[in-house]
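Of the protein chains in this complex, one is absent; all others appear in place.
By letter and in written order, the chains are A and B; residue numbering begins at 1 in each of them.
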Amino acid sequence: MSKKKSMTISAILFLALIVIIVVLERMLPPTHIALAVLKKGCIYSLVAVSMNLLNGFTGLFSLGQAGFMLIGAYAYAVLTIPVADRASVYMYFDGGIIQFSVPVFVGLLASGLLAALCAWLIGLPVLRLKSDYLAIATLGFAEIIRAFFQWDKLGVVTNGSNMLRKYPTFSTTLFPFLVSAACIGVMVLMINSSYGRAFKAIRDDEIAAEAMGINLAKHKRMAFCVSSFFAGVGGGLLAMYQTSIQAMTFKSSMTYEILLIVVIGGLGSVTGSCLASFLFIASSEWWLRFLDTEMTIGGFKVPLLRSGFRKVVFSVIIMVIVLFARRGIMGDREFSVDGICRFFKNLGKKKEVKQ
Amino acid sequence: MDFISKNLPYLLAGISVGGQYALIAIGYTMVYGILRLINFAHGDIFMVAALVTVYATTSMPLYLSIPLTLVVTVALGLLVERAAYKPLRNAPRMSVMISAIGVSYLLQNLALYVTGGLAQTYPAIPFISGTVQIGPATTKMVTLVTPVLTIVLVFALMQLINHTKIGMAMRAAANDFETSRLMGIKVDNVISMTFLIGSFLAAVGSLLYFTNYASVVPTSGAMPGLKAFVAAVFGGIGSIPGAVIGAFIIGICENIIKGLGWTTFSDAFTFALLIVILIVKPTGLFGEGATDKV
Partner (left out) sequence: MKKLVALAMCAALCLGGVMTVSAEENVVKIGVFEPASGDNGAGGKQETLGIQYANSVAPTVEIGGTEYQVVLETVDNESSAEKAPSAAADLVSRGVSVVLGTYGSGAAIAASDTFAQAGVPAIGVTCTNPQVTEGNTHYFRICFLDPFQGTVLANFAKDNFEASKAYVLTKLGDDYSAGLGHYFTEAFEGLGGEVISDTFPEGNADFTSYITTAVNEGVDVIFAPTSTEAAQLIIDTAASQGVSVPLLAGDTWDSNVILNAAEGKDVQVYVTTFYQEGGNEEFDAGIKEWINADSTNLANNGGDDTVAAVTAMGYDAYFTALEALKNAGSTDPAAVNEALWDTTYTGVTGEIAFESENGDAIRDTAYVKVANTETGAWDFVAEQGVN
């Protein structure tokens, strides 16, 4: 199939997705859990792809994602709360010191930029570390950032450890979908550019990459900042989705969740991360919820079902994937029109052989 | 005198919690030394040990339930190693670490399910639960017992590692995994032994820790686990005395920070310390410098 043709089909698929979302929004009540899952799935896709850019494509094992999301979420919320509502949000801090607010897109851009700036600063010392040490240092930084944002001396800006709310949010699923799609698109372009090839070279063999003339420090820093930028935007979107945020929710367990999504989707696969995000969110927040309530089928009380069982089943599924499907759903391949065509052709061939 | 009476409690709390971190940190440092794996599930094994004690004491006397806890914890440690780490022995290091995160997630959720989300009260253990007067400060007996017990256990462990055959095998495996296998060392047994010792010490640690802070929730193990790991890195990963000293330093510093009124940053400080040491001396206080082989 020609490249042009597959591009056209991809574009049609993308438009079809938009149409499906619009139709779903028309059909379902606005608070239906399916829409909530779609919204959160879009946001997590963005964050997971940004983490994949670092862990899967550049081979830098960073566990700081929750920290950068926190920065993004706070930057967005602090900058966009309408001036009229500041007094009630910052009720313990006399309305705070920031007495202006910016439009939504400026806020989202600011959240990305601030996260990237922090990443650049943190990257200066930390990126010299290797593998596990880098992981634990970034994890440590995420915890430090969280403590910093909870510090009540900064309360006039961050509202201390209290909730930020009343900032503009989105009501349609299309908003996070389009923003995430645009951001993921930028990252895909980057991965396919010469920068992306340099990232992969660093992942596969640092020393060989350096010998080929790739500036290690520069490329690592670039990957770290770009990844953090999009994690920050993702954090801003998450703030919009949650309608209220608190530093306390951006714990290391959030990073672990995203890491698991990346691994389930396949390290080094953008479409894998997206697919895994939707599956992960849908099963953890929706499909498996029936496991939490007691059930009787035909007079027989199903054993084990009670609050918390959902999470046990869910973590067992994750362990099975981690152990037995080590390369995740997609491995390091991508989901593409060509791939699907080949897939069906191969299926046909196999059947022919059997016959 | 006034200065001492005001600050002694902070110091005592620091030493006590430091000793408890030390017992967990040994598990991290030994496993990392051999497998190069941050065993994220170790803190949760520590938590499970506490839950086992809680449930065991409801149906049997203490002198049975404590040994039972030790046995169950060791068995769990070995099971985790066999089920989640052994199949990945030849996989990239990141896969093993993710498997460890998965195990940690599973153990926490299992604990959540079993406890029904309610905090469990840790049983009072006679003698070490009693209060004692030290100068102007009142504290629990366990505060005094912990450092002593920690030092005794570490001493015994050092004897084991330096003067027995299995200890020699451990040192060999830590030094060079592949070569020691070629030399006829049953590396799998060595790894099992490492997990056995690590889990045993975590169980003892949980006994002391939860006697002091008598409430067990599924996430109880996460923070102590992370701090113990930081202690292990701080002291130089792979070095047992390093881990112990690192743990005491972190325990004491943490309490001094709290005493100074910087409570918001008490956890953050631990990580700041970690980052500083990683940048200034990446091998930790007592770690041996390893050269990267091309």
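Operating definition for what follows: contacts are C-beta pairs under 8 Å (C-beta built on N, C-alpha and C of every residue); 3 or more make two chains touch, one makes a residue touch a chain.
Computed from a predicted model, the values in this text were never measured in an experiment.
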item: Contacting the left-out chain in the complete assembly, out of A:Lys5, A:Lys130 or A:Arg289; value: A:Arg289
item: Of B:Ser220, B:Ser239 or B:Thr283, the one touching the omitted chain in the full complex; value: B:Ser220
item: Full-complex contact with the absent chain, from A:Ala36, A:Ile98, A:Leu117 or A:Met319; value: A:Ala36
item: Where the missing chain touches chain B, by residue; value: 6, 9-10, 12-13, 17, 112, 116-119, 121, 131, 137-140, 209, 212-215, 217, 219-220, 222-224, 255, 258-259, 261, 263-264, 266-267
item: Positions on chain A contacted by the hidden chain, ascending; value: 24, 27-38, 40, 88, 91-92, 147, 150, 152, 160-163, 165, 169, 171, 241-249, 251, 275, 278-279, 282, 285-287, 289, 292-293, 307-308, 325, 329-330, 343
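Keep this in mind: only the chains that are shown with their structure count from here on.
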item: Between chain B and chain A, distance of the C-alpha-averaged centres to the nearest whole Å; value: 32
item: Chain A to chain B touching residues, read off their complex; value: 55, 61, 125-126, 128-129, 131-133, 135-137, 139-141, 143-144, 146-148, 150-152, 207, 252-253, 256, 259-260, 263, 267, 306-309, 311-312, 314-316, 318-319, 322-323, 326
item: Residue ranges of chain B in contact with chain A within the complex; value: 32, 36, 38, 83-84, 87-88, 91, 93-95, 97-99, 101-106, 109-110, 112-113, 116-117, 222, 226, 229-230, 233, 264-265, 267-268, 270-272, 274-275, 278-279, 282, 294
